[in-house]
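All protein chains but one are shown in place.
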Amino acid sequence: MSAATDDIAETRGAASETVKANAEGAAVKRTLGIGFWIALIWLGIVFFAAAFAPWLPFKDPDANYIQRGERPPYPPSMAHPFGTDQDARDILARTAFGGRVSLTVGLVAIAMGMFFGGLMGILAGYFRGWWDRIFSFIFIILLSFPSLVLAILITSLLERSLRTISLTLGILTIAPVGRVARATTISFTEREFVLAARTLGAKNGRIIIRELLPNVVIPMSALALLGMGVAVVAEAGLAFLGLSVEKGPTWGKVILTGAGSRDLQKYPWIAIIPIVVLFFTVLALNFAGDRIRSYFDAKETAL
Amino acid sequence: MKQYWLQRLGAAIGLLLAVSALTFGAMNLLGDPLFNILGPTAASTTPEDLEIIAAAEAEYNLDDPLPVRYVKWASAFVTGDFGVQFSSDGQPPVSDLIKERLPRTLMLLIMAQTMAIMVAVPWALLAASKADKAVDKISTITAFLFIAVPNVGLAVILKYLFALKFSIFPLIYNASDPFWSRVWQMMLPAISLALPAAAIYQRLLRTDLITTLQEDYILTARSKGVSKRNVLFKHALRPSLFSFITIVGITTGALLGGSLIVEQVFIIPGLGSAIVEAILREDFPVVLAIVMIVTAAFVMINIIVDLIYSLIDPRVRTE
Partner (left out) sequence: MTARSSRSAKTISIAAMVSFSLVAAACGSDSDSSSSDEAPAATEAPAEDEAPAATEAPAEDEAPAEDEAPADTEAPAEDETEAVPTQGGTLRYGLEADVNGINPASSSLSSPGLMMANAVFDTLAAFTPDGTVVPYLAESVTPNETFDVWTVKLREGVTFHDGTPLNAEAVQVNFETQRNDPLVGLAVRPFFPAEGAIEILDDLTIQFNLIAGEGNAYLAGVFAGQLGMVASPTWLAATLEDPTLNQAPVGTGPFLFDSRSEDSITKFVRNDDWWGGDVYLDAVEFLPVTDPDTRNELLFNGEINALQTTNPASVGDLQDDDSIQNFIDENGEESFAMINTSVPPFDDIRAREALAQATPLQNYRDLIGLGIASDANQGFTEDSKYYNPDVVQQGDNPDRALELVAEYCAEKGTDINTVLGESAATCTDGKINIELQWSGPSVVQTRIAEILDEGWDNAGFNVTFDELPQDEHILQTAFAQYNVNTWRQFGATDPSGDNVWLLCRSISGISLNWPRLCDEERDALLLAAQLETDEAVRIGQYQELAQKVNDAFTYIFFTHTIWDNAFGEEVRGVCDRTNADGEPLLCATSGRTWFDSVYIAS
């Protein structure tokens, strides 16, 4: 897609927010909103449960808690708040421990995206010329693969470890983040304060780090949150195709366990509960990312 | 102008080359082509098997260095020779598989895009015309929900609700059924793909519409007495269509990825499931063929979108 259409879309996006303010008839002070904080609380809970899962009072996610005489799966109860799956494994524990994998994958993905994508995007946007040609070309190649196909290709050829999957999804995050970084850098580079800095004789490196970076990081972060949601969903997709991490629960694997027609009909909680957790997490990430973007966009155009 | 299109074409070809080279390289370096063709015989040392190995190496140019093999493969590919399916009995040509599977995925994608557009446009018009009122707020939330829900989850839930619990839609896809039966069988899978796409389109179109509605000429038209509805349809919709078309083109890629999942959930023998199976079996020719087809499709769609864009909006003609 041409850069021009990118830029126009970006500007339109920004304009919409200020326009919204006008449509409401009065200049509304932009806040992050209550929804943002709810989303943040949910994310906090999920991250906390995932990060400290081994020390929290969850059951063993792989153990089979069979009650002889009563065939699993067991519906939600005091002993198993989310119920168990067909192999009598506690779903709450599997969701918590599964979160460790899914969220790690998401975090690594955006870290890679922001670092490499950001680096390539800023360099491309600031220096233009050959930097731009090469990096943009790389971005386009990465974007031309349907991402899931690329992910499947790589994970099937290499071992199915947490590392491989995180790196693969990380590679896929580079291009989207990079492009935003590039577009934002371009629009900022033409601003007066950068020109001013240049005239004052500041070296490129200094300009990049002190002037551009702080400003570019923000839209990148918003996108990164969205990207994390995408990575988590992508892992679920891979798990559904049987290509996620070899051992241990992940959200995708937990969903897959309950997704057969028969199991879905008779024991819906096995798939539906993890789907709900996944859904709210992605929703929270998307929402938070979106709020951040519009908050900072509005501030920008207010300049 | 011509410069621009030549450049685009060049870039497109370059892209296809890069993608194919990467995929070819990955499969050959990370996988084991000899094993995929011959199975464990590849590791055997009996004289009879060694002959078979030598013959296979000759046939598939396995002795040549990687770049040479790539060139040979590429030149065959370009002339329509996609090779044979390594992992199928009798090794039928890859093009057979493609011919069989592509129409189904195409049908799925076309149905999904059509439904998404048909839902998104009126939805966006409604939301834009009632911006920030209750209707709009509800539709924003709904859109968010559909964007956030993962393909996997949505497909599974839809299948549970509408194919199992309420038996509205049939459970499986049957390729030998008549056309309209097949369309009905594809409805649920297409809906799973269409809903998130519709939400994305709606969000974008609504934003664009609102922006356009702020333009001066709209104000002029209204003051001249043109009805709100006419203003919306005739004056606001057209300019907003630019980015809409762009996003529709781009989303096709995401839809294709989504179709991999949907085809698994609803057990549809399309291109998506073909490539998943081929990758698992390391059936190189099939993987390469499908990747190339998909990439070529993307590139074409992008070019078409840019073409439409440039025809409509002269500002965009130069990079």
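Chains: A and B, in written order; residue numbering restarts at 1 for each.
Keep in mind that, in the parts below, a residue touches a chain if its C-beta (ideal position, glycine included) is under 8 Å from a C-beta of that chain, and two chains touch if they have at least 3 such contacts.
Keep in mind that what you see is a predicted model, and the values were worked out from it rather than measured.
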### Query
Can you list the shown chains that the hidden chain touches?
A, B
### Query
Of the residues listed, A:32, A:51, A:66 or A:119, which one is in contact with the missing chain?
A:66
### Query
Touching the left-out chain: which of B:8, B:222 or B:281?
B:281
### Task
Against the chain that's been left off, what residues of subunit B make contact? List them.
37-41, 43-44, 46, 52, 54-56, 58-59, 87-92, 100, 164, 171-172, 174-176, 267, 269, 280-281
### Task
Name, in rising order, the residues on subunit A that touch the hidden chain in the full complex.
62-64, 66, 68, 71-72, 86-88, 241-242, 246-247, 256-257, 260-263
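Assume only the chains that are shown with their structure count from here on.
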#### Entry: subunit A-subunit B separation of Cα centroids, rounded to whole Å
21
### Query
Once bound in the complex, which stretches of subunit A touch subunit B?
1-5, 8-9, 12-13, 15-16, 19-20, 22-24, 137, 140-141, 143-149, 152-154, 156-158, 229, 232-233, 236-237, 240-242, 252, 255, 259, 261, 264-265, 268, 271-272, 275, 278-279, 282-283, 286-287, 290
### Query
Hey, which residues of subunit B end up touching subunit A in the complex?
11, 14-15, 18-19, 22-23, 26-27, 30-31, 131-132, 144-145, 147-153, 156-157, 159-160, 163-165, 171, 207-208, 210-211, 214, 242-243, 246, 250, 253-254, 256-258, 260-261, 264-265, 275-276, 279-280, 282, 287, 291, 294-295, 298-299, 302, 305-306, 309, 315-316, 319
